[in-house]
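Please read the structure below before turning to the comments.
The complex appears here minus one protein chain, its other protein chains still in place.
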Amino acid sequence: MEKKDLVIRIAGEGGEGVISTGDFIAAACARAGQEVYTFKTFPAEIKGGYAMYQVRTSLDPLFNQGDTFDILCAFNGEAYEVNRHRLVPGTAFVYDYPAGDFEPEIPDGVIAYPIPMSQTAKDMKSYRSKNMVALGALSALFNINEKTLIEVLVDKFKSKGPENLSFNLEAFHKGKELAAALDKKDLWRVADPVPAKDVLIISGNDAVGLGAILGGIRFYSAYPITPATEIAKFVAVHIPKVMGTLIQAEDEIASISQVLGASYAGKRAMTATSGPGLSLMGEMLGMASMSETPVLVVDVQRGGPGTGMPTKHEQSDLFLAIHGSHGDAPRIVMAVEDVGDCIHMTVEALNLAEYYQCPVILLSDGSLAFSTQTVPAPKPGAIKIVERKRWDGTGEYQRYQASPDGISPMADPGTPQGMHVATGLEHGPAGAPNHSPPNHEAMHRKRFGKLKTVVDFVAPTQVDGEGQADVGIIAWGSTIGVVREAVVRLREEGIKVKGFYPKLMYPMPVVHYEAFAATCNKILVPEVNFQGQLSHFIRAETSIVPISMTICGGVPFTPIQIMNKVREIL
Amino acid sequence: MEKKDLVIRIAGEGGEGVISTGDFIAAACARAGQEVYTFKTFPAEIKGGYAMYQVRTSLDPLFNQGDTFDILCAFNGEAYEVNRHRLVPGTAFVYDYPAGDFEPEIPDGVIAYPIPMSQTAKDMKSYRSKNMVALGALSALFNINEKTLIEVLVDKFKSKGPENLSFNLEAFHKGKELAAALDKKDLWRVADPVPAKDVLIISGNDAVGLGAILGGIRFYSAYPITPATEIAKFVAVHIPKVMGTLIQAEDEIASISQVLGASYAGKRAMTATSGPGLSLMGEMLGMASMSETPVLVVDVQRGGPGTGMPTKHEQSDLFLAIHGSHGDAPRIVMAVEDVGDCIHMTVEALNLAEYYQCPVILLSDGSLAFSTQTVPAPKPGAIKIVERKRWDGTGEYQRYQASPDGISPMADPGTPQGMHVATGLEHGPAGAPNHSPPNHEAMHRKRFGKLKTVVDFVAPTQVDGEGQADVGIIAWGSTIGVVREAVVRLREEGIKVKGFYPKLMYPMPVVHYEAFAATCNKILVPEVNFQGQLSHFIRAETSIVPISMTICGGVPFTPIQIMNKVREIL
Amino acid sequence: MSIATVKKAPLKPKDYKSDVSVVWCPGCGHYGILNAIYRALSEAGVDPSQLISISGIGCSSRSPYFINSYKMHTLHGRAGAVATGAQLARPDLAILVLGGDGDGFSIGGGHMPHMARKNVDMTYVLFDNGIYGLTKGQYSPTSRPEMKAYTTPYGGPEEPMNPLLYMLTYGATYVAQAFAGKPGVCAELIKGGLEHRGFSYINIYSQCPSFNKIDTIEFYRDLVEAVPKDHDVTDLGAAINLARQSSEGRAPMGLLYKADRPTLDQRMHAMVEGVNGSPDYDLNQIIDLNRP
Partner (left out) sequence: MSIATVKKAPLKPKDYKSDVSVVWCPGCGHYGILNAIYRALSEAGVDPSQLISISGIGCSSRSPYFINSYKMHTLHGRAGAVATGAQLARPDLAILVLGGDGDGFSIGGGHMPHMARKNVDMTYVLFDNGIYGLTKGQYSPTSRPEMKAYTTPYGGPEEPMNPLLYMLTYGATYVAQAFAGKPGVCAELIKGGLEHRGFSYINIYSQCPSFNKIDTIEFYRDLVEAVPKDHDVTDLGAAINLARQSSEGRAPMGLLYKADRPTLDQRMHAMVEGVNGSPDYDLNQIIDLNRP
C-alpha cells in the first residue's frame, strides 16, 4: 500500500480503558521503531461520557493527528454513533459484537471485524479485561508488534502482581485468537519493526514539565486547571530531586505572585495555567514588566471565553497574552508547535525570562496537552542554560541603571551591598519613585528597547520551502504541524506553497514576516479561534494583508481542510 | 487683546489652598457667564508636595487646558522653580513676596506682581488665609468678577459660621488692596460678566457619577483606586435617593462579580476602576461576554504599567480594554472626550450594556478625572433610558435562543416560568452545557454578531472639517479636545486639516474610518501612550497607514505640540 | 431569606428537580446533598421562581443546573461575590450558594469573610470533600496532609483549615455542619439556613470516591458527632469550642451557632429611608448641586 502512516482510533466510554489501550499501542509502536503522534478527546462530563484516543504511527516523522482514521475500534454504541459518518470505504472497523450494546450497520466498502469484547470479558469474569481483548485483536489484525506490546504490558502490570499480569495477558491472547479466526480483508498494517530510535514518548504537558526541570527551575507554583494541571503533576514528582520547591497556591494570582517573589530571590521560577488563570494574572504580569523581574507563565489554551469548553482545543489567548495588562507592559510571547517544542521551548522561555528580565508567556494548547508523541531523547549536557546578568559587586549598585542593551544586572538577596528595591511604581535608576515625564519616557524605552534583540536570541520563525510560491501559509502553535503536512501534500499535487512558522509571537519578528511575504502571492493564516488573532497582529505590525481562515469548534485543523482552502484561493 | 481666553495657573504646596483657590476662580467665572476648563496635578506624595491648578476661561467654548498659562500665581519657591522656564515675555507673575520662602529672578518681559501673601496671613494670625490674600490680588489684577467671587465665598463659608466667613473675606479684601496698589502693566483680564448660562461646573469623575445616576443605575460596587474613587464618592451620596445600593467591595474582582450578580437580578449595575483594577476583572468580563450579562466598567486610566504613576495622565489601557480576557470575548469599548461626555456617555454606556447584554468598558483618564468644566445642565426628561429586552412571558422560555439580531430576551428572577441559567460554560439555546463544534461556532457568531449594529446605536465618531485635507488627525479620549483647538488654529494658518474623533473604540466603526481617511492625504494619530495603541487597531482593522505620534510623560498634549507635528509632516 | 419567597401551595422535593441530568460519579456524596437541598426547599416552601441558585466551578458547582430555579453558574471562586450583588439587587428573593471546598476556601477564600461579616442574606452550602473533584484530585484547603494527591506525591505540606471555625470568626450568623450520608440532617440544617435571615453557612462532608481515597464515607461517619443536646446556639464561645474539636477527630454535626444581626440589605434599606429615597426622586435636585 502507498500510504506510509496508519491511524487507529479507539473510542468508547470514559473509564473503559480507551486511554490505556491507546497508550499501549503507542508505546509498542515506539519500541518497534515507529514515530507516534496521538490525539485524545476527553469527555466534558465528570465521569463516563465519550472518550477517544487516536494513534497515528509511521516510520517517517509525523506532524499532526491526521485527517481521519484508517481503523476504528468501537467499544460501545456511542463510539459507533459518533464516528459512523467517517466509516468510508476501505476503513477497518473493529467492534464489540456480538453481545455488545449495539448492532452497527456496516457501510459499503467498510471492512468489519466483530470481536465479542464484552462477552469474552464476561466469560473471564472481569469487565476490566475488555480492552485487553480489543488490544489483542488489534495487534493480530494490524501487525502491531506483539513482542513490544507484551513488553509494554509486562512493564505496566508487573508492579501489580503476577496474577494481574497473567490475567491481562490471557485476555490479550484471547483477543488475538478471536481476530485470527477472522478473515483479514483490509490492507492496513503497521510496518515491521526496525531498530528503535533514541526517543521518549511523552505528552505535551509532561514535556513542559520535563523542559522545566531540564531548564533548571527551582520554584514552581500553580493552581490546578484543565488542561494544564498535568504539568504540575510532573514537576511535583521531580522538582525535589533537584532541590526545588513546588507549591499549589490558593489561586492563580497567588501563583504568579509567588513566582515573582521566588524570582526576585534569585531562583528560576515559573507557573502554568490556562486562559482563566492567565486572565487573573494580568496585573502581576504588568508588575513583572515594570519591576523587570523574570517570570515564566505557560498557558495551555482551551476553549473560551469564560469557563468556555475546558477540555477542548483552541488557540484564542494570543490577544490576552500580548495585551493582557493595563498600561504599556512589554513581555515576550512564544508558542509551541509540538511535544518536542514543549521540552525545548520551555527551556528557551526560561532563558529568555532570565536574560531579558521580563515576563515570558509560552502558549501551548489543549490538543498538545494530552497528545503523546515520540521525540528524540534530550541530552542534559546539550541543554544551554542562560543565567540572568548578575551584579559583579563593584561600584555603587543601581538596580535600574541605564545600559546600552537596556539590561541592568540584578543582585540576589543576600549579596552584600546589593540591596535594592523591585518596584511596580515608575522609578529612576536606583529604584526610587520618579514620576517625571523624561524619566517615564526613558524607562519605557528601556523596557521595550531591551526586547529588540530577542529575535536574535531564539530562532523566531521557520520557513518551509524555497523560491516563489502562489500561497504562503502562516501558522502558529499546533496548527503548524497540520500545515507542514498540507504543504508537502500540496506540493505533490504540483501546487506552489510555502509555510512560515513563527515560534516567537511577540515582539513580532516583522522583518522575517515581510521577507517571507515577499516570496508569496497570497498569504493564508489558519488558526483555531474566532477573531483571527494572529491575522490581527500581522495586519497591525506588518504590511501583509493576509487571508484569515478560522475554525473554532474545539478541535484542531486537519491537513485536508488546509489543502482545500489553498486550492480555493489559488 | 486678540486672545479670547485666559489661563491662570496657581501653584504651591499641597494643602496650602491651591485647589480651593482654583475652584473659587472657576466657579466665579462660570457664574459670570464664562466657559471654564480646569486642569490639576496632584502631588505623587501622600501629603504636601507640588500641587498645581490651572483655570482656563473664555466666553467661547473651551476644549482643553491650553498650551501654557498667561498668569502664574506662585505660593512658594517650588512653584516658581517648577514653572520658571515657562515665564515668557508677557506672562503675568504673581508671587509671595516679600517674606515668602523665595526671591525670584524676573525674566525680561515678564510682568511681576509681588504680593506679601504669607506676611499678610501671618499678620492676620492665620496661615490658612494665605490663599484668600492671593485670591483677592488675582481678582483685582485680572478682573475676576468680584461680585460672583464673593457670592461663591459666601456659599462656601457660610456653613462654617459667620466668623469664618468674615475672616476669609477680610483676607480677600487685603489681597485686593495690595494688588490695587501695584501698577497693572499686562493686558490680561477676564471679560466682563455676561448673563450666566444654564451650566454645571463639575469634574470628570463627578460627571460619571452624575451620568450613572441619570442613567438609572440601581447598583454600584467598586474598590477605591486613584484616579477613579471620586466616582464612588459621588454615587454613594446620591444612589440611596433613587433607592439604589452602593457597596465598597473587598477588591475589584468582587466588585465586578457583584455587578454581574446584580445585573442578572435585573438591575442596571456598574463599577469604576483604573488600570490595575481592570487587569483584575478580565476573567469576569469574559464571563459577562459568555453569559451575555450587561455590565458597565468605567476605567479612569492612569500611568502604567504596574502601579505605574497613579496620579498621572495616560491613555494606555486600550489594548487591555479590548483584548483583556482569554478566549474570544466580545465587548463594547467607548472613550470620553470631556466632562460633558462623562455625563452623557455614561448614560449611553449603560444603555448599550443593557441593550446588547454584554460588558461595556468606558474609558476616561486621569486628566479628565479631576478637570472641572462648565457643561450644559442636563435635563432629566431629555435623557433616554434604553431597557434590556425582557421576555414577554409567552411560550417556552429559552435564554440563549437564536434571534435575527442575536439578542435574546432576558427574564428577571422572580418572573414565573422564566427560570434559566446564566453560565460561563459554552451552552446551547436553553443554557445547558453544549460543547459541540457547530454550537460553539454558532454561539460565537451570535455573541459577536449582535454587536454589528452598535455603530448605529450611538454616534460612533465625529468628523471635524469638510472636503479634502492634507492632514487628517484621528484622536481619542481627552486628546480630542486638544486636537479640536489645534485644527482651528492650523486652519487659521491656512493649513488644510480635518479631525476624526471616535467615541466608540470597539467594535471599530471601520467604514467611518475609511471614509474619513479617503478625504485626507495623511493620517496622524496622536495619543498619550508608548505603543500607539489606537494606531495599532487602525492598522489592524482598516486599510489606513497612520502616522503614530505618542508622548507618555504623564501629562496631556498641548495644541502646540499637535500643530508642530502637523506642520512637520505636511 | 426574605419571606416573600415562600410559596402558598408547597411543592414536593421532586418539583425542584430540573430536567438536566446529574453528572456525578457513582457513589459521590454530592448526590445526597442535592437531594437534601430538594427536601429543604420543599419544606421551606420556596417558590422556584423566587430563588436564585448560584455557584462557581467544581463538581459541586454543577448543582444549580439540577435545580428548578433561577441560577448562575459563574467562575471558580466567585459564587459568593456574585450572590452578594444579586442579593442586594433583589433582597426579596432567596439566594442559595452551592460549591466546593476549593471553590469556597481556596480561590474564593478572599470573599468569604466579607459576606459573613456583612451578613449578606444567603444560604451557603459548602460540599466539603477535601479534594478538587472536577480537576481530578488535587488537594484542597480541607485535605489532610496524609493525602498523596496529584500535586502532592509525597503528601501534603500543610495543615487543613477548619471551615466552621473560620465562619464563626468571620461572623456568620448561622453556622452548621452535616455529612452527606445523613441527608435528613442535611435537609433540616439547610432548611434552617434558608429560613434564617442573614448569612447562613452549612458545611457538608461529602465523599469523593473517585479521587479522595482517604476521606471515605466510613471515615466521615466516624468523624462526625452530633452537637450536644444542651449546646446553646446563641453562645459564640461554646460554638467556637465545638468547632475546634474537629481537629481532634470529633467534628460536630448540627447547628453550632445562630444570631440575629441586621443584614446588609436591611442596613442599606435604612440608608435609603434616611434620605427619603424614592423611585421618583427629582433628579434635578442632584443636578442642581453641581451648579457653579
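Going in written order, the chains are labelled A, B and C, and every chain counts its residues from 1.
Following the convention adopted for this analysis, contacts are C-beta pairs under 8 Å (C-beta built on N, C-alpha and C of every residue); 3 or more make two chains touch, one makes a residue touch a chain.
What you see is a predicted model; the values in this text were computed from it and never measured.
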Requested in this report: Sort by label and list the shown chains the missing chain touches.
Outcome: A, B, C
Requested in this report: Among C:Ala86, C:Leu126 or C:Leu165, single out the residue that touches the unshown chain.
Outcome: C:Leu165
Query raised in the report: In the full complex, which of A:Val82, A:Leu169 or A:Val199 touches the chain missing from this view?
Result: A:Val199
**Report entry** Identified contact with the non-displayed chain, of A:Pro310, A:Gly424, A:Pro502 or A:Gly554
**Finding:** A:Gly424
Query raised in the report: Which one, B:Thr226, B:Gln398, B:Gln417 or B:Thr453, makes contact with the chain that was left out?
Result: B:Thr226
Report summary line: Given A:Asn143, A:Thr415 or A:Gln561, the residue that touches the chain left out of view is A:Thr415
Query raised in the report: Where does chain A touch the missing chain, residue by residue?
Result: 26-28, 30-31, 152, 196, 199-202, 206, 210, 213-214, 218-219, 221, 238, 240-245, 247, 249-251, 253-254, 257-267, 269, 283-284, 287, 291, 374, 377-378, 380, 413-425, 432-433
Query raised in the report: Of the residues in chain C, which ones touch the absent chain?
Result: 105-111, 113-114, 117-119, 141, 154, 157-162, 165-166, 169-171, 236-237, 240-241, 244, 261, 264, 267-268, 271, 274-275
Query - chain B residues that touch the omitted chain in the full complex - result: 45-47, 222-226, 229, 232-233, 236-237, 240, 246-248, 250-252, 276, 306-307
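One rule holds for everything that comes next: only the chains that are shown with their structure count from here on.
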Requested in this report: Starting from the mean Cα coordinates of chain A and chain C, work out the distance between those two points in Å.
Outcome: 38
Query - chain B, residues touching no fewer than two other chains - result: 253, 283, 287, 291, 423-425, 433
**Report entry** Sequence positions of chain C contacting 2 or more other chains
**Finding:** 57, 73, 75
